[in-house]
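Every protein chain of the complex appears in place save one, which is left out.
This part shows subunit A:
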């Protein structure tokens, strides 16, 4: 039975909940509309391939895209083996609740919380100065590798943990070695989670600015090698909007490209995961 007094309160709460959701959606729609409206006019094929001119006010982002992809490639090449190995050890080899496993997990949790600007400081001190790599794509990529490692390990470990225990027993009963079981059964079964983790890592690395300012630097020329400084797309957006007057239009166009790339990577990873899973499991 509802008394008359609760009805207005009930209606008020409903309105408040809808208003909160509506406000959130409206603000974000406003932001996305601004991004598209301000950036779409500049987008063209030549914007994607041309070199920036007059400090980025004119021209395109060709060399910056190349640098971004190189930095990402370095980051993934460094973080993937380390991350995959650690996750497999945690999920398949470490005894549950063993002290070593707990310590590794704690260290990774703390590492995941370290602010990106602090990774920038660390990368600058270790890679740029101590190892003498200077401001280079290699320094930037390795710094990002440290940053995305916890994300990669966490999602991979969760994916491995979700593989049914029966499959491991089945593989053992068939006389498969641990390595063969891992390679032919467990890793393929966990493939969607592995790609999802990889996607999260790439997304986070691609969006990163603060960790790159003092590691891969600002140079907007086409990099000749991994030892050259290269400006990532996110750093380019920062530079254009903060330090170049009249750079806003190109900053918005670059932001649109960055968001589009992030969306494409997400979609591609999901697709690859499905394909891989289907092929390996059905035929083996």
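One rule holds for everything that comes next: contacts are C-beta pairs under 8 Å (C-beta built on N, C-alpha and C of every residue); 3 or more make two chains touch, one makes a residue touch a chain; residues count from 1.
By definition in this document, contacts and distances are computed from a predicted model.
K.L.:
From the list "Sulfite reductase", "Phosphate transport system permease protein", "Carboxylate--amine ligase" or "2-oxoisovalerate dehydrogenase subunit alpha", give the UniProt name belonging to the chain omitted from this structure.
P.N.:
Matching "Sulfite reductase", "Phosphate transport system permease protein", "Carboxylate--amine ligase" or "2-oxoisovalerate dehydrogenase subunit alpha" to the record, the invisible chain is "Phosphate transport system permease protein".
K.L.:
Among A:124, A:155 or A:195, which one touches the chain that has been omitted from the display?
P.N.:
For the chain that is not drawn, the touching residue is A:124.
K.L.:
Which of these, A:69, A:112, A:226 or A:244, touches the one chain of the complex that we don't see?
P.N.:
A:112
K.L.:
Quickly run down the residues of subunit A that touch the omitted chain.
P.N.:
1-2, 6, 9-10, 13-14, 16-21, 23-25, 27-28, 31, 34-35, 38, 81-83, 85-86, 88-90, 92-96, 100, 103-104, 107-122, 124-126, 130, 146, 149, 153, 165, 168-169, 172, 175-180, 182, 203, 206-210, 213-214, 234-235, 237-238, 241-242, 248, 251-252, 255, 258-259, 262, 266
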